[in-house]
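Of the protein chains in this complex, one is absent; all others appear in place.
After this line comes subunit A, so read on.
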């Protein structure tokens, strides 16, 4: 058992056109920038993958990461709670031009739909969004005198996340608030691909400290010193780099 993969290119080689892809991160925190950029490299070389449905809390910031994926025209639909950011122009322009679809989901409902997808629960009832525009067309049921909206699970063909430590079995830890959606997305992806900042031998993570057990992980690729989206945006970075 060894889930390590040598290169980012190999890690993302199997993602086909039309795939649904969950991408970890809340804003830049936890965003697997190098995996996303490897997907862009493949698209620029081969024309695939395209027509992706991307599930993330946001819809990109600036011109790197998810924003760069959208800028290349690889994304058909975003499923997110908050498609705004410090610099949301890439998504905004395409959305207002009718070139990209948006499924807007309240943040906690997004998290629970992903958790449900990973846990084999096809639907659940939540108080969130009852009586609002975002509940339109959804079944409502009363429990103990309160009304709840039925929401369905979310699953993905592939999940791309960033973790801090990862061992050969795919056991993972995360760094601070970069954890956010990654543990539940790891559960909800048919194939979960993880960039880890440091790959360790089995036993290199104390069992007590494992946050995501390796059963939810299919592949890990080591990316030491990963880029931070916020730092890239403060430097006005573009991916791929804009030639002066």
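The definition used in the following text is that a residue touches a chain if its C-beta (ideal position, glycine included) is under 8 Å from a C-beta of that chain, and two chains touch if they have at least 3 such contacts; residues count from 1.
In this text, contacts and distances are computed from a predicted model.
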*Name per UniProt, for the chain absent here [options: "Pyruvate dehydrogenase E1 component subunit alpha", "Transketolase subunit A", "CoA transferase subunit B" or "Amino acid/amide ABC transporter membrane protein 2, HAAT family"]*: "CoA transferase subunit B"
*Selected residue (touches chain absent from view) among A:4, A:50, A:138 or A:175*: A:175
*asked:* Out of A:131, A:204 or A:240, which residue would touch the omitted chain in the full complex?
replied: A:131
*Looking beyond the chains shown, say which of A:32, A:49, A:65 or A:88 touches the absent one.*
A:88
*Would you indicate which residue among A:73, A:108 or A:202 is in contact with the undisplayed chain?*
A:108
*Provide the residue numbers of subunit A that touch the chain removed from this figure.*
26-30, 57, 81-86, 88, 91-92, 95-96, 102, 104-112, 114-115, 126-134, 174-184, 211, 228-231
